[in-house]
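One chain of protein is taken out of this complex; the other chains stay put.
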Amino acid sequence: MADLTLVEAVNDALHVELARDDNVLVLGEDVGRAGGVFRATAGLLERFGADRCVDTPLAEAGILGAAVGLCMAGWRPVCEMQYDAFSYPCLDQLITHVGRYRWRSGGRMEFPITIRMPYGGGVRAPELHDDSPETYYVHTPGIKVAIPSTPADAKGLLAAAIRDPDPVVIFEPKLVYRTARGEVPDGDHVVPLGRARVAREGDDVTLIAYGAMVNVCEQAADALDVSCEVIDIRSLRPLDEAAILASVAKTGRVVIVHEAPRTAGFGAELAALIAEQAIFDLQGPVLRVTGFDVPYPYWTIEDAYVPSVERVAAAVRSLF
Amino acid sequence: MADLTLVEAVNDALHVELARDDNVLVLGEDVGRAGGVFRATAGLLERFGADRCVDTPLAEAGILGAAVGLCMAGWRPVCEMQYDAFSYPCLDQLITHVGRYRWRSGGRMEFPITIRMPYGGGVRAPELHDDSPETYYVHTPGIKVAIPSTPADAKGLLAAAIRDPDPVVIFEPKLVYRTARGEVPDGDHVVPLGRARVAREGDDVTLIAYGAMVNVCEQAADALDVSCEVIDIRSLRPLDEAAILASVAKTGRVVIVHEAPRTAGFGAELAALIAEQAIFDLQGPVLRVTGFDVPYPYWTIEDAYVPSVERVAAAVRSLF
Amino acid sequence: MPGDALTDTDLLELYRRMVLLRTYDERSVVYHRQGRIGTYAIYWNHEAIQAGATFALTDEDWIFPSYRESAIGLVRGMPAETILQWWRGHPSGWWSPADWNVASICVPIATHVPHAAGLAWGKKLRDEPTVAMAFFGDGATSEGAFHEGVNFAAVMNAPAVFVCNNNQWAISTPIEAQTRAETLADKAVGYGIPGVRVDGLDVLAVYDAAREAVERARAGGGPTLIEAVHYRAAPHATADDPRAYIDLARVEEERARECVGRFEKLLRERGVLSDELVESARKDAEDLMRAGIAAAEAEAPPDPELLFAHAYVDPPGNLRSG
Partner (left out) sequence: MPGDALTDTDLLELYRRMVLLRTYDERSVVYHRQGRIGTYAIYWNHEAIQAGATFALTDEDWIFPSYRESAIGLVRGMPAETILQWWRGHPSGWWSPADWNVASICVPIATHVPHAAGLAWGKKLRDEPTVAMAFFGDGATSEGAFHEGVNFAAVMNAPAVFVCNNNQWAISTPIEAQTRAETLADKAVGYGIPGVRVDGLDVLAVYDAAREAVERARAGGGPTLIEAVHYRAAPHATADDPRAYIDLARVEEERARECVGRFEKLLRERGVLSDELVESARKDAEDLMRAGIAAAEAEAPPDPELLFAHAYVDPPGNLRSG
């Protein structure tokens, strides 16, 4: 066990996975010489060489498109997108190829691509360094999506992604890259995709979140005098429906929290799941506390955009 | 009034709007010389000249990016994307610029861009001619989205989009381009964004759909012996929440239908809205009948993918 | 002389491949009219490019076709029914690229160019001598994906050959509306790689250019862009009616200069080809197509359960919710 920050845990996972499997390589902008703008890939170039940790041209569609070809040559590429909003140029490759190529091969070829990127707001940065793009990814068939909130999960989910035979996208909450700190198992550490984590047990209301919002929910739980269960989804696809439904069956009240814009955000999917499968368990409306359907703002007012402890707490209170 | 097909109504709207406003221009692949691969832009080049109906290079990001610049020069560009899945290269421009530039200008500049494209399945075409990408668009802040199901609405919503000061995306259900036929008002005809259409009144269950699925719902309604209300959303953003909630208040039962993949599809948003605001009106779970979270298949089995009358009817029956 | 490196046996084999491709195309148009296959992208008179360029490859090399090269697997021995089924929307038309070293037919324009770059680079990293050859049209050169892919290959010094079929039309959009460059081969300059322009109806010229490019790639010299120029002499696809935008007289001229007959004439002049061999090539191709369509039509309709079969190796539990 080591005490690591979330970004250090990411780095640890990459070191372990590249050492474990010669077919894993990392590619992206500034991942090599600089070790990544957040130092997530630090030390890989030195340790594994320039063939296994590759500074690419500045071209996100090129990176992901090349990764498709790399898979055909037997590699397991791990692509870094430098920031959430700078991943958008790769969406075309994602939707038209990454999510479909195995299907197109009649299930005969595998495309074990991992895409990882820092995401989310609150970091006092210029525009387009703050987006939460998970909907674009999770709506795309053929793709899996996971989002850690703790260092141990950051390592374990990334390891699971790299070992997974399907394309997996990992969004890393950059707000807590260096503030989330915790025990991380040494060496091999895999957190299977598709299992939610009960971050806190409670009886009266279920708070469902992922990424940096898990901590916001925990703080709200601290501030409230009702008993809150906090579920850290961790894996958006595959989704641990059973864990969600079990908690809702217990509490009968739900607040879903994410940073992304509200309309057709992943919170809508969670609410729809509950409205479909747990309607008779509910004692009140399924509430969402989310970003708004407006551009992520300049940072002097970003705290009014990102769900806050107060907004979450107010939503919970409105249920009682 | 003229009796037109849906694609003829689109063409009519373009003729009317280009004649009405000299600032409107059409650009896209094959919109000029060929009049569009579905002939939606037929006659525009001849009537308005090569400056107002422009065959562009084969570059969707270039088309939408150029449209941003055209707005800065005072134009109201109408961009055609040749097919749903071929619009994906434009998503980066859409998300990073089209939806944000007015905000970025402090509300001082307008970007009255219209993007229109044929969408949806059932047309027995090779892959990537069948997608329903509305989630990618409607999840993007700053963007409005409308989807007609009738010729009159195809004309009226497109006219509204072109006249709207904000960017609007119109998805045209290509399955019914030539089979949906009906009376279309001559000349000026605007269907305001944000108003749903009650396609059929009923008391026992509300079917909510848009595009080619409205007709599927109507056929299901015919086949069922409960009284179905069919709501044609028409406008996904702005969304006519009042019309949906009023119908749910009346019927207490809901089935939502769309072709797009299920996870975080627009049906999730509709279900979430109902779970949030109409929970105590509900007499049963909110059901979705959708495409699946798999690549849109080869066409010999596409009928198993696209929601069918049978699947919709079965969902309705399960509510009683 | 073009094709100098080829023996008579090679030339005959090349001829047979052209006839095979031509026959596939002509029969497909007929099958489409008969309602036996769906919309089909006609490649009539593109055979010299497809046969000529791939003739420079070994079977270990990878081919990345666009829809315009849908039948290119034929040159590797892929059964005609596989390709016919693809156009019939039947799942047995999907193949595993690894079986033939032929990537899937790429429907979205130019998006396979980075795949070819990645494959070539990935093989090079493994010290395998494989070359990747991607085919695309003139219109494709306007897409960002073309640019990013070729640049990637150039920077990685990847053994890739980019073959641009410049038929001077992208559906109804003429080359002048696509680029202001004098030639598409000129685009190579911006990537720091060789650009070559050849007559796309001269199969030996295409072959020679491809051979040089393949040899350079294999020797560690990096990618090449080949522009094979001709003029589209058939509709874009069966669904297209070019009368609105094309000069039909010009098309007639082009049809008269078609590439299979031209090669046949040359081989007859060189004494390589006889009436008999012409006839046997034609007959073999027709037999293959007859067997292909029969096999395709004999196949059972697919099980709708296939919907859920191949999206994931390890599918999410709720995949059937819908």
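Order as written gives the chain letters A, B and C; numbering starts at 1 within each chain.
FYI, a residue touches a chain if its C-beta (ideal position, glycine included) is under 8 Å from a C-beta of that chain, and two chains touch if they have at least 3 such contacts.
As the structure is a prediction and not an experimental result, all values here were calculated from the model.
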item	value
Contacts of the hidden chain among displayed chains	A, B, C
Residue, one of B:Val16, B:Val31 or B:Ala59, that touches the chain absent here	B:Ala59
Of A:Pro89, A:Pro118, A:Pro167 or A:Gly252, the one touching the omitted chain in the full complex	A:Pro89
Chain not shown: contacting residue from C:Glu81, C:Glu148 or C:Glu254	C:Glu148
Contacts of chain B with the absent chain, listed as residue ranges	25, 51, 56-57, 59, 61-62, 64-75, 89, 92-93, 96-97, 99, 101-110, 141-142, 144, 164-166, 194, 237-239, 241
Residue ranges of chain C at the interface with the undisplayed chain	142-148, 151, 154-155, 157, 177-182, 186-193, 222
Residues in chain A touching the chain absent from view	29-30, 32-35, 37, 55-59, 61-62, 85-86, 88-89, 124-129, 262, 288-295, 297-305, 307
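Going forward, only the chains that are shown with their structure count from here on.
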item	value
Chain located farthest away, centre of chain A as origin (C-alpha)	C
Computed distance of Cα centres, chain B from chain A, in Å	30
Distance from the mean Cα position of chain C to that of chain A, given in whole angstrom	40
Where chain B and chain C are represented by their mean Cα positions, the distance between them in whole Å	35
Touching two or more other chains - residues of chain C	91, 94, 108, 144-145, 311, 316, 318
Multi-partner residues of chain B (at least 2 other chains)	85, 88-89, 127-128, 288, 292-295
